[in-house]
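Here the complex is missing one protein chain, while the rest keep their positions.
Let's look at chain A:
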Amino acid sequence: MTASGTPASTGSAAVPHLDVDPFDMNFFADPYPTHQRLREAGPVVYLDKWNVYGVARYAEVHAVLNDPATFCSSRGVGLSDFKKETPWRPPSLILEADPPAHTRTRAVLSKVLSPTVMKQVRDRFAAAAEERVDALLDKRSFDAITDLAEAYPLSIFPDALGLKAEGREHLIPYASVVFNAFGPPNQLRQEAIARSAPHQAYVAEQCQRDNLAPGGFGACIHARVDDGEITATEAPLLVRSLLSAGLDTTVNGIGAAVYCLARFPDQWQRLRADLTLARNAFEEAVRFESPVQTFFRTTTREVELSGATIGEGEKVLMFLAAANRDPRRWDEPDSYDITRRTSGHVGFGSGIHMCVGQLVARLEGEVMLTALARRIAKIEITGEPRRRFNNTLRGLDSLPVTITPA
């Protein structure tokens, strides 16, 4: 962006300018009317508030995600352009990297979180889900966010990584900083970064080889140093990626699924009647709520996208959540349907950066929803759900519920 604030590519008069702030509290409270406005305004829009391009239709979001040579990640996947500003923390070696650097680190995490590894952890994850339901059945009335959506991943994921017991209370606050930091320099971002020092110190320490239990995901990453796939300085940063992206995302994913199933009792009854739908019920919740709402890319050259010309070095904001409800792509996009063919949704992204932890997320979601649906007849919302505000993540802070045993 030029200093005057005029888009470098004013030649593309076709691009509609909108005064929308997609990082504003009012927007977060109800993003759907604005998502629709963004989609209907055109295939590519320009947001004057932050001087960025935006794409909210499925086709363009999918196209941007799948052209990493033009829409790069190494200049940051938040608003901040790493070419112009110093990143708030050392950049991620996977999320904020382009090929060929990305290809190498990605291969390591893909192996550490592969379908084969999921088979090994499945029984453990499923047993923990059953234990969680035992505890919830004792309580009957509880907060579905703290006591379920947070408690369940916290009971398995830090152990699966091989983290020490002490200090785990930093994990969710650290992730909250990371996801707020992708946003613009608003109050959410500034305050998050200002308070981040203790969380950053904890995370940096836990990523070291000596602090990770043998057999865990963390130790498996470090083991790749020995066969020369990554260096000893890269390994801790790759462990950091799992600490950043592996917990709060699934908290919001499971929270989204429970919130959907509590709001739409007909879907809950369908699930109870056929437990094999649990995995798709989770997947559909990821489409419907899109726990990760947005990511940015930066153009590496002037490019034409659906008739709009975008100059080099421009930030492009991808509205994953809006794409996941684009009526051009989805039938009845605003209904939560656990039998929907969800394949192709972009809640986990698409292309080379598509979530490397998607199998972990699905496994957690599947076994948790299976355990709930097998033993609970009814979930009733008993108080006003309270939203949690974050520049990237969408989810609740509190969801009071009462359950009836099956």
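Everything below uses one rule, namely that contacts are C-beta pairs under 8 Å (C-beta built on N, C-alpha and C of every residue); 3 or more make two chains touch, one makes a residue touch a chain; residues count from 1.
We adopt the following convention: contacts and distances are computed from a predicted model.
The listed choices are "LLM class flavin-dependent oxidoreductase", "Urea ABC transporter ATP-binding protein UrtD", "Urease accessory protein" or "Ferredoxin, 2Fe-2S"; the UniProt protein name belonging to the chain that is not shown reads "Ferredoxin, 2Fe-2S". Per the touch definition above, the residue from A:R240, A:K315, A:H345 or A:R394 contacting the chain not shown is A:H345. Between the chain not shown and the residues A:R57, A:R132, A:R362 or A:R394, the one that touches is A:R362.
From the options A:R279, A:R297, A:R325 or A:R394, the residue with contact to the chain not on display is A:R279. One chain of the complex is left out; on chain A, the residues touching it are 107, 110-111, 114-119, 279, 283, 341-345, 348, 350-351, 354, 356, 358-359, 362, 366.
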